[in-house]
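Worksheet for the structure shown next.
Yeah, one chain of the complex is gone here, protein chain that is, but the others are all in their spots.
Labels for the chains are A and B, by order of writing; each one numbers its residues from 1.
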Amino acid sequence: MRFAVAHKTATYLMVGFAYLAMTTGGALSPMLSIAGFLAMVVSWWWEPPRIRFEKWQTAWTVASVFALVYAVLTAIVTGDYLGVGGQFLLYLIVAKSFNRRAARDWQQMYLLSFLMLVAGSVLNPDLAYGLCFLGFVISSTWALTLFHLRREMEDNLLVKHAADGGTHRVEVRRILDSRRIIGGRFFLGTGLLSFAVFLGAAAVFLALPRVGIGFFLKSRGGMTLAGFSDGVKLGGHGVIKNDSTVVMRVEIDKRYGGREAPEIHWRGVAFDHYSNGKWTRTMSAPSSDETSKLQVGPVVDRRYWWNGGKVASPSKIDELAEASVRQDVILDPLDSDVLFGASQPTIFEYQHVVRQRKPVGAFNDEMRLHHTGQIRYTVYSELAKPTPEQLRAASGPLPRNFGVYLMLGPEITDRTRALALQITASHSNNYDKAIAIQTWLKNNATYTLVLRDPGGQEAVDFFLFDRKQGHCEYFASAFAVLARAAGIPTRNVNGFLGGEWNEYQSYVAVRAGDAHSWDEVYFPGVGWVTFDPTPPADLDVLGRGGTGWRAKLGRFIDSLRFQWNKWVIEYDLSSQLALLRSIGHAIKGAAMAVKGAIVTAKDQIVEHWPFALPLALPLGWLIWRRVRRRGAADPLTAARGKHRTRSTVAEVYLSVAKSLAKAGVARDAATTPRELATRMTQRGEPAASDVGELTELYYAAEWGGRRDPAAEDKAMQLARAIRATLDAAKRAKR
Amino acid sequence: MPAAPAPAPLSSTDIGAVRKLEDAIATIVRGKPEAIRAAVVTLLARGHLLVEDIPGVGKTTLARALAAALGGTFRRIQFTSDLLPSDIVGVSIYDQHGKVFELKRGPIFANVVLADEINRTTPRTQSALLEAMSEGQVSIDDATHTLDTPFMVIATQNPAEHYGTYPLPESQMDRFLLRISIGYPAKAIERELVKLRTGGDPVAALTPVVDLAAVRSLQDGVETIRVDDALVDYAMTIVEETRRHPAISVGVSTRGVLAWYRAAQAAALAAGRDFVVPDDVKSLAVPCLAHRLVLAQHHDSLGRARIDAERLIADIANRVAVPT
Partner (left out) sequence: MGLWARIRRRLRPPRRLSFTREGRLVVVLAVGVGFAAINTGNNLLYLILGWLLSFIIASGILSEIVLKKLDVTRRPPPRVYAGEPFLMEVVIANQKPNRASFSIEVEDLQGKTPIDKRCYFLKIPAEKTQRTSYRHTYARRGLYTLTGYRIATKFPFALFRKSRDVDAPLEVLVYPARVTVQRPAPKTTSRGEATADRLGRRGEFHGLRERRSGDDRRDVHWKSSARTGRLLVREYEDELARKVVIGVDNALPEAVREAVKDGGLTPAQEAAVSAVERAISVAASLAASYLEVGWTVELCARGTHIPAGMGRIHEARIARALALLPYVGEEVAFAEIPKVVESVLVVPREVAAQGRPAATTVMDV
């Protein structure tokens, strides 16, 4: 490839990757990003001799002033310094790519691309950033190396090019057009270099300890990815959209999350008060602040709340954690600061990053934690449901403040209340009553995503008697109202249902479209139990667990995202410690495995040696040939004439020479055997005289062409003697 | 030239003769076995020896002892700046009494000729000597006269002197088979020599141990010494390296390789073998090749040039793998 073209290509690749790193993820206006990208593509051809830069000088200056003013004003007005900064960077790189004149301009392009990369780290913390980063590393190595060579060459016109005769002054142009400087080997070499740089970067990334100092804490960027509404409002019309954006990824044991496992209700928001079609949390609801805070790790908090019972000791809480199902959740930022967990969650664990996180006041056994970006935490949940017998037998007084769960506003119609009593008339305990209501709803209403405005009518009444169709919020609200009317303490819970099991990384991907609404009923002495009145068969599951190749691909990409989030974005001190521990285990495991493998191999060979032989021979011959050829790399030191058939005495000598070499008396290729013997005699080494005699026999046989059986016998005798002397010397040394 | 008849294989008496020759010389020239071996090897290989050395270390003694041990004639030519070719080869002299021109043979008509300080004479005179060495015959006034056989020239150069010297150009150095330097004898030997210097000429007391015919047949026998192909490859590798080496402007020529080959054979014979071993080749590398090189870097003094060339050859020989 031509030198100049190679340099330009590498630079554009580098800038392109940095550009994509900043703009994918849509933090900056997509239109602007695409326009900028196209402009840069055009700028590839914008160079002399086609274009004269001087002509466009004033135009660019005007444009730059305009852009600067625009950026400053917009930033001040909107306060979004980051976004405006990113847009200004965009303009700068486009402007620079149209003005590539001297070395300085290229340098500025590199600097700008670095700044774009840094900007992208804040604007675009997605998997796409990782891929662009990799591309950036590789192309930057090429680009900067070529840039250096180009600049050096332009500075030093006096360049000679590979010749042993004649020296010519070479023009810069010719070098730039030359194909000989940069060949395939150069790219291979720099490719390997950039790979090594990437590995180095990864190593530094993993190894640098994450201990925050937190001087100037800035919010951790990240935009709200999915709109999860923190309230339930019945009414309105339209069509509920099925949003397939993943909102959280939960690592959970396969038994509970796998494809065959029953769907999990991911509980998040809980409401106690219903009025005029709206569910809200009231201050009079029992607060879930009755939690205890425990230090579990250096910066880890564990929150456990008891429902009216005693505060458990730390060891008891540990036992409870052991007995519960553990989930590791990575939650993408939503409009709410609620944390989700499988029903029923009992313990939450989260790590402080940089600064102590303050839990937010929560009610109705919600767990809220202020966070402004992605967050990672651990939940322990009790998934096992109590048996119906237990629930039927539950009885006792309601805890303090639980009256809110029985309250109904005056707008609830009479026929609603009557219906409630009618459904539950034949049952004596709350459990059977709740089941009856749930069954009635399933049988008498159907699920739909098309909403109709109830107008002035009470929403539940409209649903129960007129429309008889609705989505999960209607079902849940209706259940809660009916249950309360029947005297059963109930509350409405929002969260997500189910999700997609990702077999690549063993986690459940929960999507925005999985948002769901259901209820919880309180049984004194047992606790809150989940009731989901929405008919399951009618739920529009989002291609959950599809097996087509498209679904598999989608899951695979999501698993990459998951990995990215887990190991890069959310990489923290506990991850580092876990990594160190697992590395230690892996090394130990590998060592044991290797030892085991060697032992079994040995046993196998010993057992099956007749079969191994025909395999071993050709293999051994191939290896031996390779080794011989390797030794003949340097023509000066290559053993010439190896095609000669050697005499017996020569073979004997050569094997003795090997023994001597092992004993420390090595002969390098350029020393003659006789010189070696003389050296041994001068140093007074044992066996020196025998070696000398053997050398002379070898000479006579090999160079004199004598084939004498007597000499061969003598040679072998000498060889034995020499080996004996060497062994004796080795033993004496020990 | 018609092919010479294949020489007869060597007999053990022939081989023993070389040992006797060396021993005889060693009684006179003490403590310098390498120099004696070099002289004997040169003789056997029908070559000529160049000794580059400081004065007074026994060059003359060596030459005279060699001649005496052979039973041959010895002549010494002292080269001066006004020496003429006719002083070497001879001249026709006008005899005043007989009124005829008489041929007076020059000192080159001898078996062993010591050409002392050959770098002090003009190039014209040098070339007269060198031509005689290579042709084995001289022409005096349009008549050619063959020289005696065996015929060996031991030429000397004093490396230290510069004044008014004409050092041999490299193209002429090629005509010498080996170049050695004798150097001072070992301290013990030197002390003994000083004590033993009783007077009288020990060389005169040396009786010949071989005769010229035996030497001639030995010289023929050198060609029968067996040389394995691997050794030729080894030698060629070294020679190719001299031609490639960046510090060497012109490497060893083909004539040099042939000379080395012959010298190795002669060395094998001198050691009492009828086959050449790698040590023969390797040990002769420096004496045989160093003076044939033209170095890239110009040296002002002969001594430094010699050291440099010898070092280069030694480096190359210590890098090339010996055949086994």
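Heads up, the rule we're going with is that contacts are C-beta pairs under 8 Å (C-beta built on N, C-alpha and C of every residue); 3 or more make two chains touch, one makes a residue touch a chain.
Remember, it's a predicted structure, so these values are computed and weren't measured experimentally.
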{"item": "Among A:17, A:91, A:133 or A:474, the residue in touch with the chain that has been omitted", "value": "A:133"}
{"item": "Listed residues A:2, A:210, A:417 or A:706, member touching the removed chain", "value": "A:210"}
{"item": "Contact residue for the chain not shown (choose from B:34, B:82 or B:233)", "value": "B:82"}
{"item": "Which of A:107, A:245, A:372 or A:681 contacts the chain that the document leaves out", "value": "A:107"}
{"item": "Touch list for chain B against the chain that is not drawn", "value": "82, 84, 86, 91, 93-94, 96, 162-166, 246, 296-298, 300"}
{"item": "In chain A, positions touching the absent partner", "value": "107, 111, 114, 117-118, 120-122, 125, 129, 133, 137, 141, 144-145, 147-149, 151-153, 156, 158-164, 167, 175, 181, 190, 193, 196-205, 208, 210-218, 220-221, 353-354, 568-572"}
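What we mean here is this: only the chains that are shown with their structure count from here on.
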{"item": "Sites on chain B touched by chain A in the complex", "value": "226, 228-231, 233-234, 237, 241, 273-279, 282, 317-324"}
{"item": "Chain B partner contacts - residues on chain A that touch it in the complex", "value": "635-641, 644, 650, 654, 669-675, 699-700, 702-705"}
